[in-house]
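Shown here: the complex without one of its protein chains, the others still in place.
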Amino acid sequence: MLHLAEAPSRAGKTSDFPETYRRAYRWMLLARVAEEKIASLFRGGRITGGVFLGKGQEAISVATGLALKQGDIFAPLIRDQAGRLAFGESLHDFTLTYLGARSGPMRGRDGNVHRGRPREGLLPMISHLGAMISVVNGMLIAHRFNGKAGTVGAASLGDGATSTGAFHESLNQAAVEKLPLVLVVTNNQYAYSTPNERQFACSDLVEKAIGYGVSGHSIDGTCLEDCMNGIGEAVRQARAGHGPQLVVASNLRLAGHGEHDDAHYVSTHLKNLPLGRDCLENAQQKLLQNGWAEAPTLELWARECAVQVDEAVAYALREPAPDPATEDWCAISHRHLADGNNAAI
Amino acid sequence: MLHLAEAPSRAGKTSDFPETYRRAYRWMLLARVAEEKIASLFRGGRITGGVFLGKGQEAISVATGLALKQGDIFAPLIRDQAGRLAFGESLHDFTLTYLGARSGPMRGRDGNVHRGRPREGLLPMISHLGAMISVVNGMLIAHRFNGKAGTVGAASLGDGATSTGAFHESLNQAAVEKLPLVLVVTNNQYAYSTPNERQFACSDLVEKAIGYGVSGHSIDGTCLEDCMNGIGEAVRQARAGHGPQLVVASNLRLAGHGEHDDAHYVSTHLKNLPLGRDCLENAQQKLLQNGWAEAPTLELWARECAVQVDEAVAYALREPAPDPATEDWCAISHRHLADGNNAAI
Amino acid sequence: MITYLEAIREAQKKALESDPRVYIYGQDIAAFGGAFKATKNLAATFPGRVIDSPISEDAMIGSAIGAALQGMRPVIEMQFADFSTVGFNQIVNQAATMFWRTGEPCPITIRLPSGGTPGSGPFHSQNLEALYAHYPGLIILTPATVEDAYSMLLEAIALNDPVIFCEHKYLYYHLKAEALPSAALPVGKARIARAGRDATVVTYSAMLHEALAAAEELAADGWEIEVIDLRSVKPLDTDTVLASVARTGRVLAVGEAWPWGGVTAEVLARIATDGFNLLDAPPMRLNSKDTPVPFHPNLWGTHRPTASTISNALRDLLRL
Partner (left out) sequence: MITYLEAIREAQKKALESDPRVYIYGQDIAAFGGAFKATKNLAATFPGRVIDSPISEDAMIGSAIGAALQGMRPVIEMQFADFSTVGFNQIVNQAATMFWRTGEPCPITIRLPSGGTPGSGPFHSQNLEALYAHYPGLIILTPATVEDAYSMLLEAIALNDPVIFCEHKYLYYHLKAEALPSAALPVGKARIARAGRDATVVTYSAMLHEALAAAEELAADGWEIEVIDLRSVKPLDTDTVLASVARTGRVLAVGEAWPWGGVTAEVLARIATDGFNLLDAPPMRLNSKDTPVPFHPNLWGTHRPTASTISNALRDLLRL
C-alpha cells in the first residue's frame, strides 16, 4: 500500500533506536498530512459525517502501533490515525472509509473512524466509549485457549472515557484474568469540552492502576521518545505475562473535538505549558538535533507523504459509492434465518 | 415500634461510648433474632421468594445505621438488617415485607430485602448491584441545591458489587461533585460463591480510593468497636465537607448467600481466621469483659428481642395479603396518562 | 423564525426560569452549550443549574432519580439517544419502577437526541422509543413540530413521571416555525396533521414530514390522505387513530425505527384488535430496514422510509 522510497515497515523492526524513531516520525507525519487532507475535504463539503483528528496525539498513538507485532490486537479510537498506520492499516482503508466507498472495509455501512479489520487484529470501534476494551480481553482469552502465548492486545482510551462503567469492568476483568492488555489512556485534558476537573478527582489517572492491581506507566505524550519507551516497556511487560498495563500519556489535543469544533474552550494556560507542545514538531527537532535526519530528508518525507495521501484520496474518489439497490440488507450471517416477513414493504 | 424496656433510640445519641456500644449491640441482636425467625419461617415454607441474612455482618451494618442522623440517607443492601433498624426502620416493615402484607411499605409489590421509605431517607434497593449509589448521589445533589448542608448519604456494597460499572461511575461522580457520600464496602470474601481472587486483583479494595481521589478507611468488620470508630470517622469527614469516603470492612458472611445456599464453598481456612469470627459474639464478650453489661442483662435483652420479633411476626401474619382485584394496576402517577388501551384484556 | 432546536432550548430556559426545582445535567452542556447547542447560554443565565457531567450515563440517570426523589426536576441530556443504552438499567429498572414500588413519583426528563441524519451511522442515528415504551412506568414523547418540541418539553418537565423525550436531530435545524406556541394539545393526545378521507397515515417525529409530503404528492392525483401525528407513543392515543380509521377505512403506519415490535407494530395491533371492523383493506406498515442504520447517505436514504416510499405504499393501500 505504501510506496515510500524507504517505506517504514512493521517487518524488520530493529533495535536500532534512531531507525525506529525515524520510522515512527514518518508514520506520524503521514497521519498528520492525511488527516489535514481529510479536514480540508471536510471544509470543502466533500465529507459526510464527522471528522476527528489525532493532531497532537500522533506520538502516543504511533508508539502503540509500532510496539505491536503481527498477530497482536489493536483497538484504536478516534485519534489513532498514526497508530493505525504503524499497526499496518492501509491508507486506502482510511480514505475509502472517509469517502464512503463501497470497496472500503466498512462498505459505506460505517464511516470515518469507525473502521477496522478484525481478522487482522484491528478492531472497528463502536461509538460507546470504553466498549472496545472487553472485546480485546475476549480476543486475548481466545488466544489463551488456543495456546497462542505472547500475544498482546492494546486498547486506546481518552481521559473522558475513564468515567465509563465499561472502562472499569473491562480493566478489572483483564486484571482478574491476568491478560496481556495494554490500556493506553491519552489524557489530553479534555473530553470534548469537559476539563479533567469535571471528569475525575484523582490527581493523576495513573493512580487508578493500584486499585485494579495492575502496573501503571506515566508518559509525556508530547515526547515521541518517551512514548516509545513507555509503551514499549508496557508491551514488553504484558507480553512477558505480567498482566494488564495501564499507560497514561499527557498532552493536548491540537484540534477541535471534531472538525466542527473550534476548541475555544481550551485554556491558554495549558496551551503554553510544555504539555501543549506539538509532538510532531518536537520529534522533528529531535531528529535534527540528534543528527538522525537532515532537513532535506525531512522535506523529502513531507513531499512523499503528500504524494501518498493525494494518491490515496484520488483512488478513493474514483471508487463507486455503495448502491442501495444491490445492497444486501441482512444483518445476520445465516440468511435463511433473516426475519424476512418483518422487512419494510 | 420498639417496646424494649430501655429502647435503643436514634434520638439522644450520646458521646457516651459504652452506652452507644450497648445500643449498637442491641440492634445487632435484634437483627440477628429477627433474621433467624424469618429463616425458620422460610424453612417452614412460610416465606415466598428469597431470604438473605446479614449474619456475621451486623457490626458494620449497625455502625452505618447508627452513624447517620435523621435527615441523612441510607441505601442498604441485602445484609443490612441491623443498619436498617439502627437507622430507624421499623421491625414491622421487615416482617410485613417478608410476609407479603398489603400494609407493608411495598404493599406486596416487592418483597424481602427490597423495601424502603424514600421520604424517610431509606432507599428501597433494586437488585442490580451498584445501582443505588448514584441515586444517593442525586439525593445529596438535591440537598446541596436546597442549601441543606451537613447531610450524609451512606450506601452499602459487597466485594462483588465493586466489579460493576455502576459502582465506578457513581463513586467517580461523587468524587467529582465532592458529595458527602460514605460508601461502605463489606468485603465478606465472597460474592455468592465467587471468592475475591476471581473478583478483583488489587490486594485490598481500599486501594481503590486513591484512584478516585477519595479517602479510604479499612475496618475490621468482626469488631463492633472498630466499625463504630471507622464509620463514625468516615461520616464525620463526609459531613465536614471532605468529600466521598470509601470504607472497606472485612469479615465473613456466616450464612449462605441466601437461605437456599449451604455455603459449602466457604474455605475452612478463612473460617478459622480472626476474619471468620462472629461480630455479635465478639461484641457480647466485649460487653462482659469491659463490664458494660452483665450476663443477666444480656439474657434480658435476648428475651426482649425474641418478644419483639414474635410480636412483629404475629402482627404481620394477621395483616391481609394484597388483593389483585382491588390492586391499582397503574405504573405511573398520572392516571390519565396510563396507556389504558394497551392493558391486557 | 424559530427552529426545532431553538424551541428545545427555549423550553429549557422557560423551565429554569419558572421552576427553581429544575436543573440540567449532561455532557458538555454547561459553558459549551451541548453537542447540539441545545443549552447554549443557559449555564451563564442560570449559574449552577446547568451542569457538566462525566461520561457516566448510568450515574447521570441514577443521580437524577435521587434528586427527583428529593423534589428536584432534573432534565438529563444524553449526548445522543444511542448512548442511553449504557444508562438503560437506571431508566427501565430504577426510574420506571419507582412510583409503582414506593408510591413516590420520579419526575425526571431524559432528552434523547434521536434519529438519523446523513452520515451519522449506526451509533448516532438510533430511534429507541419502542425500547422504552415496552417497559411499564415511562412516558415516551416524540415531538414532530417546533411547537410540540417546545410545549411537550415543558409539559414533560412538569409531569411527575419519568419522561423519555425523543427529539429528532434531523429536525433540529431543518424545521422552523413562526413563533413559539401559547397553547398546546396536552401530552397523550394525537393530532390530525392533515385531514383526509381516503386513507390514514399514522406516524410521529421526523416521519411526519415525509408522510405529509407523500400526502401532498397524492393530492395531485386527487387522493385525500389523513395524516396523524401521534406526538406521544406512550401513552398512545388509540381513540384518535381509530376515529380516523373509521373515516378512511385504510391505514398505513410509518416509523423510522426498526420494524420488529416498533411503534408501527403496536399501532397495527391496536387497530387490528379494536378497529378491525373499521378496515376496508388490510392495514400496512412501513419502517426502516432491519439492519443497523447505515453511514452512507445513499444507503441511509433507502434504509428509512421517505416521502417516495410512503407514497408508493399508499398507492398500494388505495389499490387494495
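Things worth noting here:
Chains here go by letter, A, B and C, matching the order in which they are written, and residues are numbered from 1 within each.
Operating definition for what follows: a contact is a pair of C-beta atoms (placed from the backbone, for glycine too) under 8 Å apart; a residue touches a chain by one contact, two chains touch by 3 or more.
Quantities reported herein were computed from a predicted structural model and do not represent experimental measurements.
Shown chains touched by the hidden chain across the complete assembly: A, B, C. Touch with the chain omitted from the figure is made, among C:196, C:262 or C:305, by C:262.
Residue-wise, the contact with the chain that is not shown comes from A:106, picked out of A:60, A:106 or A:157. Residues of subunit B in touch with the missing chain: 48-50, 100, 106, 108-112, 114, 126-129, 160-161, 163-166, 191-194, 198-200, 265, 321-325, 327, 329-331, 338-339, 342-345. Although one chain is not displayed, its contacts with subunit A can still be listed: residues 105-106, 109-110, 114, 116-119, 124, 126, 128, 131-143, 145-146, 165-166, 169-170, 172-173, 176, 330-334, 336-342. Across the interface with the omitted chain, subunit C contributes residues 58, 82, 85-86, 88-89, 92-93, 96-97, 100-101, 122-123, 130-131, 133-137, 234, 236, 257-258, 260-266, 268-269, 271-274, 276-277, 279, 281-285, 289-292.
The rule is short, and it goes like this: only the chains that are shown with their structure count from here on.
In terms of the distance between Cα centroids, subunit B is separated most widely from A.
Mean C-alpha positions place subunit A and subunit C at a centre distance of 36 Å.
The distance from the centre of subunit A to the centre of subunit B, with each centre set as the mean of the Cα atoms, comes to 45 Å.
Residue positions of subunit B with contacts to 2 or more other chains are 165-166, 169, 172, 176.
The residues of subunit C that reach two or more other chains are 53-54, 56, 58, 86, listed in rising order.
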